[in-house]
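As you look at this complex, bear in mind that one protein chain is not there, while each of the others sits in place.
Our next item is chain A:
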Amino acid sequence: MDTPVNKKKLSLKEKYSYLTRDLAWEPSYQSKEDLFPYATYEGIKVHDWEKWEDPFRLTMDAYWKYQAEKERKFYAIIDAFAQNNGHLKITDARYLSALKIFLQAISPGEYAAHKGFARAGREFPGVGPQVACQMQAIDEIRHAQTQIHAMSNYNKFYSGFHAFADQRDRIWYTSVARSFFDDAMSAGPFEFMIAIGFSFEYVLTNLLFVPFMSGAAYNGDMSTVTFGFSAQSDEARHMTLGLECIKFMLEQDPANVPIVQKWIDKWFWRGFRVLGLVSTMMDYMLPKRVMSWREAWNIYGEENGGALFNDLARYGIRPPKGWADAGEAVDHMSHQFMLALYQWNFGTAFHTWIPSDEDMEWLSKKYPDTFDKYYRPRWEHIKKMDEAGTPFNNFGLAKLCQTCQLPTVFTEPGDPSTLCHRETEYKGETYQFCSDHCCDIFNEEPEKYIQAWLPMPALFQDPLNGDLEAWMKWVSLENGSDNGDYQGSHDQTSFQKWRAMTTSN
């Protein structure tokens, strides 16, 4: 018998290093440039990949074990939800508009993140970030799937869910989120990490998920609460990865700082515009409200973001350029966007409605400086037209911002009574923007943004040529069922009927 091997006790860090970064080798039959062809063109300089600090140390066996436990619980709960008509426990079916937007616009982003992280997990010439990115890649397909599975049951009973895959690619408002993720994926691996890993996962994710999940809990939607809860520990990992990534880039070379700063400016604003969807959901779409968008911004934006950028100041990073304008816009954006959604609600695969007197009371309390002054009068006007039997619909062509793809319905910073429009000429064409920041983003990379697919103009071009009915067919929108006002909708009548069946004796 051999003498036992003399095994020195490895620290956790050393052991993880043997189980990850020690697996790679210096290639000699192929060049590093050929193995990792996209690693340098963005201008980020990395001198030593060994300096990468693993943001978490998870081996595959542990990953399988923990994740499988969460999966078992998740599917047990949503099976029970389906079995027991859990959908009838929600406050009322207005709540579902938020879920429909989520499935059409956000869940596809989970898939895009999956794909993007798989690419990043291959393209970085360092094993540390590769392994962390690969784990996020597999987590993100999990998120896409758990969301679809959780909402599958709602689809069986309510309108607006059935065509999420078609609407992801065709309907106008989803291109806000789609273009965001397409933008990130068409960037190089380092910018992708700043876009998704840092700006989205670290700076903005709390603004999306915390309000969304608490909204679900307040409104009795156990199914959504469950997928949110189940994704939480994944998100914690993703956030540490995003933070490590940015610190690593900043520490590797001072020349990286201005590049990273430019990306932070861009991706903060891109993300903030996507969150416009969340703001309307929080302020207008939850029958039972959690907190206002303003309150959420103060906690998760202002406070957390402030602390983060204080921390990054030592690298020479300042808060994103649009930070102050964003803070100001928070008092307006949900109202401006909801008014837009309402007047174009013939073209949305979710319902909107005129806020009740009670709703307006709440809004004016939460937005004392803006709601009564600027937005209540507009809602009152819409309400009057509705009562007169001439509901307000805007069939005109909305100008979409060439960068963020939102309709240009936002107002000038410092002047809430003037609509903000920016224009730029590039190679003889004129392009429209919602804001200075979107215009700046375009000017940094015009060759990229002139490629943007704008869904509104598509309606007026061949083959649709402004034919609204044909457009609805093309976006798989069931007119009279998926769209329009909640009052009198199938969702409203079915929900009331079913709820009555289950509560009467």
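Assume contacts are C-beta pairs under 8 Å (C-beta built on N, C-alpha and C of every residue); 3 or more make two chains touch, one makes a residue touch a chain; residues count from 1.
Here is the rule we use: contacts and distances are computed from a predicted model.
A.B. asks: Given the options "Putative ABC transport system ATP-binding protein", "NusG domain II-containing protein", "Secreted protein" or "Phenol hydroxylase", which would UniProt use as the protein name of the unshown chain?
C.D. replies: This omitted chain is identified in its UniProt record as "Phenol hydroxylase".
A.B. asks: Which is it among A:Thr59, A:Ser356 or A:Gln487 that touches the chain not included here?
C.D. replies: The one listed residue touching the chain not shown is A:Thr59.
A.B. asks: Would you mind spotting which of A:Thr390, A:Ser417 or A:Thr502 touches the chain that isn't drawn?
C.D. replies: The missing chain is touched by A:Thr502.
A.B. asks: Touching the absent chain: which residues on chain A qualify?
C.D. replies: Touch set of chain A with respect to the missing chain: 1-8, 10, 18-19, 22-30, 34-35, 37-38, 41, 59-61, 63-65, 67-69, 71-72, 74-75, 84-85, 88-89, 91, 108, 111-112, 114-115, 118-119, 121-122, 127, 130-131, 134-135, 137-138, 141-142, 144-146, 148-149, 152, 155-158, 161-166, 168-170, 175, 178-179, 182-183, 185-189, 220, 288, 448-449, 451-453, 455, 458, 476, 494, 498, 501-503, 505.
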